[in-house]
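First the structure, in the form of structure tokens, and then the observations on it.
Omission of a single protein chain aside, the complex is shown with its protein chains in their original locations.
Note that the chains are named A and B in the order they appear, and that numbering of residues resets to 1 at the start of each chain.
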């Protein structure tokens, strides 16, 4: 187990370096790194000189990258055009986005897994069709459409939820959280249903029945444990992906989280914010992936006990 | 696998293994397709999705068949009107006809979806093929590169790229679409490369491939005769399912104000324009109709992908 974790960790390092270098190269190698550092206007000469120095633009690209990463790792994400420290902003905004993601993940895990299990156990009956068709529909609606429509229906028309969640309290974030998790809840229901159905037909479930175990044990212990593995790992990956996906939800509900900050960066054409936030989100995503790999090793002994 | 000395009853009647294997393999592939087609024909979801996709494709190719109204003609005198006989889906805050814009919006979405799917299949397929077929350091290198591109979520990749290299608004629609397609292909190919690589590795160790190699069969012959037939089915399923995702990502980028931009007509742009809180209150039809069309389009492709998958792999039926 320990060697497995170490191996995954070592495999992850080149990916992290590669992905951050890719982003860096896109910004500093191909693009004009000073573009959008001064909002809509062209940059003054004095700023450009200072900028070239600050990002070591006269060095070779690889050296620039090394220095840039060293800066990032020491927590220096640079300053936005309006003088905000990007690192500080990100730090202040994390709690809101994490709260949002937690709501989404809980929703996914509880509703998605339960719906998938029920559909699999009632395969071919009404409940199964209900879950299958509704998850198919939900999976097809892009999150920004779900967001805009549910804001219209639940926020404006019915008035059940606040229309915007600028404050970022738990209740304010409830509707946005459900919106954020909507795609994955449907995806998990489908995933859970199909793995469950496949496992219910597996040889080891037949063995469990041949052992004289009751339906509770056959399904609850022998089928469920195996069937949860894909769903749980998906939720883990999703926790990382949701942070990035939050940009849409936070824009719709006017939430002051990381996504909202990224949208603000895009809107005000502030390169430091966009690049810093995207890099940060990619790192979070990769970290979540690493955790999932470790979790996967714990859940499925075939992976880690070689 | 099977016991070499004892006699297996199930092997009665089968010809001795050897040169016949190749023929059998092809026959199996053929019967897989005819089985799949029979299965597919019975699935109502398949027919629903086919009809929807045909209608949407017609809309994309010839929007004039559905509407004669100019989607770019804004008449401020009739701005923000609810649906009426004259304006079936109402009008926007600029006085555009929503119905005309929705019809004309199909082109961008369909183009992005279809071209990106084709692009990822070609690029990912080629890379996966090379990777699996030649193996060694080339495989290791390509797999690592794939992991790196795979590590950046599609939406974030899109945001970053279009932020750095915004499409020129003066360009014709097709050029703008191609930039979007290019970026999505760039970050979308690894999943298909993995699929193809897996298929190659599955076929490669088989005896008949080694035999064919020993007899001097060329690489292209091996690839076309043995490897591609095995890889095509899963590639089609994944590409069809992904098509819906690409359309959604394009619309999401447009919604965020990057990627395709006005005056290009796209459902994502229109939904973005309609979703400011003031407008959602005053003119919900501006939001609802493009949303429905976008959703139905994605739904159609996902249903098609599902139906094909169920037909090829009927385990879950």
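Definition applied: a residue touches a chain if its C-beta (ideal position, glycine included) is under 8 Å from a C-beta of that chain, and two chains touch if they have at least 3 such contacts.
The rule is simple: contacts and distances are computed from a predicted model.
The protein name that UniProt records for the chain not on display, among "Dihydroorotate dehydrogenase", "Carrier domain-containing protein", "Putative tricarboxylic transport membrane protein" or "ABC transporter ATP-binding protein", is "ABC transporter ATP-binding protein". In the complete assembly, the contact with the undisplayed chain comes from A:213, out of A:84, A:213 or A:232. The chain not shown here is touched by just one of A:20, A:97, A:151 or A:226, and that residue is A:226. Residues of subunit A in touch with the missing chain: 201-204, 206-214, 217, 222, 225-226, 229, 299-302, 305.
By definition in this document, only the chains that are shown with their structure count from here on.
Listing the residues of subunit A that touch subunit B in their complex gives 14-16, 18-19, 22-23, 26-27, 30-31, 35-36, 136-137, 139-145, 148-149, 151-152, 156, 163-164, 194, 197-198, 201, 241, 244-245, 247-248, 251-252, 262-263, 266-267, 271, 274-275, 278, 281-282, 285-286, 289.
Considering their complex, residues 144-145, 147-149, 151-153, 155-156, 159-161, 163-165, 244, 248, 251-252, 255-258, 268, 271-272, 274-275, 277, 280-281, 284, 287-288, 291, 294-296, 298-299, 302-303, 306, 315-316 of subunit B touch subunit A.
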